[in-house]
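The following block contains the structure, expressed as structure tokens.
Missing here is one protein chain; the remaining ones are kept as they sit in the complex.
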Amino acid sequence: MSERVRIPRDPNNDYTSEAASRRREFVENQTGVSLHHLGKYSFDPGVVRGNIENFIGVVQMPIGIAGPLTVHGQHARGHFWVPLATTEGTLVASYNRGMRLLSECGGVKTTVVKQFMQRAPVFIFEDARAAAEFSEWLDRNLDGIKAAAEGTTSFGKLMQIQKFAVANMLYVRVNYTTGDAAGQNMVSRATLAVCEWIRANYPGAFEYILSGGIETDKKHSQMNKLHTRGKHVIAEAILRQDVLQSAMRADTRQIFRMRNISNVGAMMALSAYNGLQAANGIASLFIATGQDEANVAESHAGFFFCELRAGDDLYVAVTLPSLIVATYGGGTGLPTQRECLEIMGCYGKDKADKLAEIVAATVLAGDISLASAIAAGEWVSSHEKYGRNRP
Amino acid sequence: MSERVRIPRDPNNDYTSEAASRRREFVENQTGVSLHHLGKYSFDPGVVRGNIENFIGVVQMPIGIAGPLTVHGQHARGHFWVPLATTEGTLVASYNRGMRLLSECGGVKTTVVKQFMQRAPVFIFEDARAAAEFSEWLDRNLDGIKAAAEGTTSFGKLMQIQKFAVANMLYVRVNYTTGDAAGQNMVSRATLAVCEWIRANYPGAFEYILSGGIETDKKHSQMNKLHTRGKHVIAEAILRQDVLQSAMRADTRQIFRMRNISNVGAMMALSAYNGLQAANGIASLFIATGQDEANVAESHAGFFFCELRAGDDLYVAVTLPSLIVATYGGGTGLPTQRECLEIMGCYGKDKADKLAEIVAATVLAGDISLASAIAAGEWVSSHEKYGRNRP
Amino acid sequence: MSERVRIPRDPNNDYTSEAASRRREFVENQTGVSLHHLGKYSFDPGVVRGNIENFIGVVQMPIGIAGPLTVHGQHARGHFWVPLATTEGTLVASYNRGMRLLSECGGVKTTVVKQFMQRAPVFIFEDARAAAEFSEWLDRNLDGIKAAAEGTTSFGKLMQIQKFAVANMLYVRVNYTTGDAAGQNMVSRATLAVCEWIRANYPGAFEYILSGGIETDKKHSQMNKLHTRGKHVIAEAILRQDVLQSAMRADTRQIFRMRNISNVGAMMALSAYNGLQAANGIASLFIATGQDEANVAESHAGFFFCELRAGDDLYVAVTLPSLIVATYGGGTGLPTQRECLEIMGCYGKDKADKLAEIVAATVLAGDISLASAIAAGEWVSSHEKYGRNRP
Partner (left out) sequence: MSERVRIPRDPNNDYTSEAASRRREFVENQTGVSLHHLGKYSFDPGVVRGNIENFIGVVQMPIGIAGPLTVHGQHARGHFWVPLATTEGTLVASYNRGMRLLSECGGVKTTVVKQFMQRAPVFIFEDARAAAEFSEWLDRNLDGIKAAAEGTTSFGKLMQIQKFAVANMLYVRVNYTTGDAAGQNMVSRATLAVCEWIRANYPGAFEYILSGGIETDKKHSQMNKLHTRGKHVIAEAILRQDVLQSAMRADTRQIFRMRNISNVGAMMALSAYNGLQAANGIASLFIATGQDEANVAESHAGFFFCELRAGDDLYVAVTLPSLIVATYGGGTGLPTQRECLEIMGCYGKDKADKLAEIVAATVLAGDISLASAIAAGEWVSSHEKYGRNRP
């Protein structure tokens, strides 16, 4: 085999069953492997144009259904059945159990606090003082900048520019709202227009790079955890002590004590999330609903908070400040993905906030389920007793 | 609709087309949505037992093929065709381009440095001094602990125990090698045995929780980035200036200068990865090959390093210290996922290191491709010239 | 000795030589130690009222003089002699050498980019939605809030409120400019007034705590490194290759290469500063000039950046985003401390920016000096040659 060998492409229309089949044959010839399943898809390959190149077929990832998940959101209201795609046994069972538990406790309250998508260019000057002058010029020229950005998009809005000065450079985060799209491409296009508008209008000398690295696209970062990339969404519930005891044989005071102890662990590890298993629910929902699966990196970051209340009920809250979801564009329109969105009433325009709320409520359900399991079964009885928050 | 409604299950055998179909009908009834595509799968539902609960069907995620990727690894050697599952347009094209470029430059050298999977219990004592005594006892009793752990697994090996003392607690990370499995469940079982062995043998009083939070399962953390969760793998290449100029119309000195500047951005943002798009390649390969998709959280962390060499060739290296991959168990045996592994000769025993090397080389290809694109097209000409590393 | 024993105090006037002497005798009696030196101070104890309680004398910390340090700042302009208090041998010599080197290269350009001091209360609500409503109310009521804050101070100005929502809470950072004072107490007072104004005017129910922890007073934090606590100041210079070679027997390309390598180390360690020895110069200047010595924690954080230019000259820059300095109030008026400020023309009103610039330039001098030393002497010749940036 030579590295000169090229993957077959059909220059007229590469999104056909024939083109896909030819490529599978090519792979079979190159590797000697027989491909029986990859070619089994239930749609016309034309639908994946814009989603994939060198299409050869599909991976079939199993979906389990969980619920009902009772949500009292601003956008999601009612009982939801949640499709989770995974290959990890017990994941669906665990989330399902948590959803039922939370529903019995009265459901989950959800709130979308804000949303931002950004591109973060860096501007380079002769010295720090020239960068500082540019920074002031930026403030005075926001209207022009905003117009330049918004001329490239019908629904993106430039909301805010954050600025960070290092050496002779100004790193900026240009923050947009992007409607029901995740918007990464939209904000790149708009920010390129911003940079070029600046180049045409700024009187001083500078260079720029379209990304200076502080939007951390497809990466977890503290920056995004603080300043939102996607939706900043919060899910809250009151975990009733009586329900937990009867349904889970666990105790809210155990859970609270364990969270207090594992918060120290999270600080020690500098964990992106101090809760239990946010990434599981997020990844499963992302794959089921055609989200960009790499955004699990940004999206799984967040804060788990709990507090004992009167009668030992436990206030629990999951805060996901960087949850990237779309209900329009990308993979959301693919046949199976669209059906999963439709199951939750989340397909199409004006649904992204609703989906964000369901994701956050799902994460809370999974965390409560796992915390209860640990409290019930793995909290081994001790030789001697310390501490107060034990039954 | 009431939250008392329950998802149908077949107590005799829940992994049948009938059971799946009944659940789809249930969802259709509950939601009013027609499900035409979710039920289109090409395998007997019996195969997903252990991978999913409440199975209703599959999501079809498109796969594109990229390559050849030339790898000079310890385990992966030769030219590989790499199946990438994604719904994000241009991703496959970008990786494909990077793979061809690196192949033209002579290929990618890969090295698996080490591997560890861990469970991290916390032990709680009357005071810090008692915890310190326990810490010394642990060191003296490693043989017994190791035996207790390894009695629960045929291929897991307890390699090392790390200890961190806070207040009256000892947080420990029990590190194992786990062969070709990712091993999260194996190490939980083994560590529970460790804890119970300690409970039976330690003369002092203590409590424990099976997780104190410093293994950060399904979460990015600095702890895992430093101390490995999964494989610690490195991919290196020499990016030839002549090849880059002719194939990409880019310049190695531009790329180097941009990385120097974006490293400051990464430090500012505290980014989990200071390279470009590790999560894209990792997520796409994970989904295609039946990995646990939530492990993108841990796996995308790492270091991008580059250095100009003689003739302005650019040494580039991607270090992924926490890459979790398996070639056995989990989703790896599902029909489409197994075929994807087979395409790369990575299915089954003794293949996990090989897969890790291919993932790392793929990440390097994607990063080089994107860096070159930025250098070629988005590096806007400047009014005035500073810096030396420009053509 | 009993814990009921009480340190003697003079209720009429505790800031006299007699009161100090009585306390030294008390300590001598309690401990059996003879105190010959602690009581040797050259001022009337009345001057330390407001700086210390239970005054017994002074520690004498040696001061060395370094310079000249040539600064081309917005506020500091000219050649400065810099008093450094330390007990660490070679520190003064190292900074002195760096200052002379930078002066020979043409001096240091300094820029104060911005300043903020803050208090960061947390407001607690029934749920996240109530917190979100409060957040909007805050935006609408900035005028009243600003008036409430500024009614408590003659020179503090409320500039900006940052808001971070977690669970049912809103964490805010209230950012002020504070003139020539560091301003920690001023902003506490002003922010208490803000909180009480809100309590009187906000129609909804809430609790608050005056600090929710995100101003990180006396602690390093990424938050402060990003968003400034104190002055955000930058010092830049061009390190000339010929000067470095003749004065230091070092090479700019070595220094550049080492910084590229140690940047990876800084990312691995998550170091508060990726340069060399910021804390040395800062602590020495802080002690000499009566700054709050605990603020070394915040102030030493920052970014070191360098880039090779034409002729292998090296652009070097230190960015200190969280440098807390005062030239008025606190310890700045004590006799020896005031003299140290006066040596640099930095005592009194309208001098804080000037002092900040001198501190940043000093830090740059120390880093260049140490980097050159490593490059010259400790950069051991290698068996075989890689890399390009070596002579």
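All chains are identified by letter, namely A, B and C, in their written order; residue positions are counted from 1 within each chain.
As a working rule, contacts are C-beta pairs under 8 Å (C-beta built on N, C-alpha and C of every residue); 3 or more make two chains touch, one makes a residue touch a chain.
Here the structure is a predicted model, which means the values were calculated and not measured.
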| item | value |
| --- | --- |
| Identified contact with the non-displayed chain, of C:L35, C:M159 or C:A376 | C:L35 |
| Of B:A93, B:V166 or B:A247, the one touching the omitted chain in the full complex | B:V166 |
| Which residue of C:F206, C:F256, C:F303 or C:Y328 touches the chain not shown here | C:F206 |
| Residue numbers in subunit A that touch the chain omitted from display | 222, 225-226, 257, 260, 263-264, 266-268, 270, 274, 303, 305, 307-310, 312, 315, 386-389 |
| Hidden partner chain, residues of subunit B it touches | 74, 109, 111, 113-114, 127-129, 132, 135, 164-169, 222-223, 226, 232, 234, 236, 270, 303, 305, 315, 317, 319 |
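Throughout what follows, only the chains that are shown with their structure count from here on.
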| item | value |
| --- | --- |
| When subunit B is superposed on subunit C by its C-alpha atoms, the rotation angle in degrees, nearest 5 | 180 |
| Interface composition of copies subunit A and subunit B: same or different, split at half | same |
| Distance between chain centroids, defined by C-alpha means - subunit A, subunit C (Å) | 37 |
| Centre-to-centre distance between subunit C and subunit B (centres being mean Cα positions), rounded to whole Å | 40 |
| Subunit B: positions in contact with at least two other chains | 222, 263-264, 266, 268, 270, 274, 386 |
